[in-house]
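Right after this comes chain A.
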Amino acid sequence: MSDARNQPTLALGPVLFNWSADRLGDFFARIADEADVDRVHVGEVVCSKREPFFADRLPEAIERLQRAGKTVVVDALALPTLKRERQSVGDVVGLDGVEIEINDMTPLALLEPGRRFAVSPLVNVYDEGTLGVLAKRGAWSVGLPYELPLPSIARLAAEGARLGVEIQVHAFGRLPLAISGRCYHARVHGLAKDSCQFVCGEDPDGLEVDTLDGEGFLAINGVQTMSRDCVAVLDEAEALIEAGVTSFRLSPQACDMVAVAAIFRARIAGAISAEEARARLGEVGLSIPLGIPMMSGSWPATAGSLSAR
Partner candidate 1 sequence: MTEAALPRFPRLIDRVIGRLPTLPLDLAMRRFVGSLADRHPSLFSRLGEHATKRFLIEPTDLSLGFLLAPDPAMPRLEAVKRDAAGVCSVACDARIAGPLAALVGMVHGALDGDALFFSRDIVIEGDTEAVLALRNAVDDAEIDLAAEIAATTGPASPYVAQVLEAIRPAAERLTGVALGRPGAMA
Partner candidate 2 sequence: MNAPVSPSTTKVRPELVCPAGTPAALRTAVEAGADAVYCGFRDETNARNFPGLNFDEKELIEGIRFAHGHGAKVLVAINTFPRAGGTKLWHDAVAKAEAAGADAVILADLGLVAHTAEKHPTLRRHLSVQAAAANPDAIRFWVENFGIRRVVLPRVLTVPEIAAINAEIACETEVFVFGGLCVMAEGRCSLSSHATGKSPNMTGVCSPPSHVLYREDGDDLVARLGTYTIDRTPKGVPAPYPTLCKGRFTAGDYSGHVFEDPVSLDAAQMIPGLIEAGVTAFKIEGRQRSRAYTQAVVAAFRKAVDDHMAGRPIAADMTRRLAEGQTTTAGAYKKTWR
């Protein structure tokens, strides 16, 4: 792991929560200036109703990130159904001068031939056949589904190496578990989706869902359902690199993401231990418990007691 050429890349995933335009502007400015990441994702993935708020400031954020030497990836919506949502996806795939990431199959019908794209973990890439089809169509980076076990990751990483496709795993942040046509934030606030008053904006990390016996379980983020815990790939880092994973994704939470990036950079370089990384993650201002990733194999058995770790 000392050879710099073999270091996996570190990507800051798209902000999945409804942060205000000012908060997003400040966030990207600080990431541009201070964060040690190779790539930064921008754009709205979860809910098209949130898109307009930051749209006019997005070009400025992209420019600042690029000036700071970061590769910028613009994400398309995860579940486009309405006409304006399809238009939004069409706008993203038509962008010049940036990388783009698909979050469902819609963009594949709209892409110019030869246009390369990244594939997010929200797209189902479970096997070599699917990876091969996507690579042939121009995929250069593929984020694997959260529920894949380590042997599948290794198998796909080997195939990715053969095809020249980067294989990425989710390394930090609440896990997106499901997406729906229904907005749960609006539902639990007794509102209709069309007049939601953007209540999801009250919860910058999402809103926790507990069982009736008071166990922490899930979190909701508008139409998205996530894990309650903030997953952190720490103990598994070496095994994943060994398996051939070439990129780690950090999904922004409401905490010091510059510090989080520094911790993961050190961890994947082998400069700090999992224990030290865990201790340092305790000081980044994260208000939700840390959890272990699904690919660890011990996920369901220990899911109920993650916060103890």
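Going forward, contacts are C-beta pairs under 8 Å (C-beta built on N, C-alpha and C of every residue); 3 or more make two chains touch, one makes a residue touch a chain; residues count from 1.
Selection rule, in plain terms: all candidates are chains of the complex that A comes from, given by their letters.
Note that the coordinates shown come from a computational prediction; the quantities given were computed from them, not determined experimentally.
Colleague: Only one of 1 or 2 touches chain A in this complex; which?
Modeller: 2
Colleague: Give every residue of chain A touching candidate 2 within the complex, in rising order.
Modeller: Listed in rising order, the residues are 79-83, 85-86, 89, 104-106, 108-110, 122, 124, 126-134, 145-148, 151-152, 155-156, 159, 175, 177-184, 187-189, 192-194, 207-213, 215, 217-218, 220, 225, 227, 294, 299-301, 303-304.
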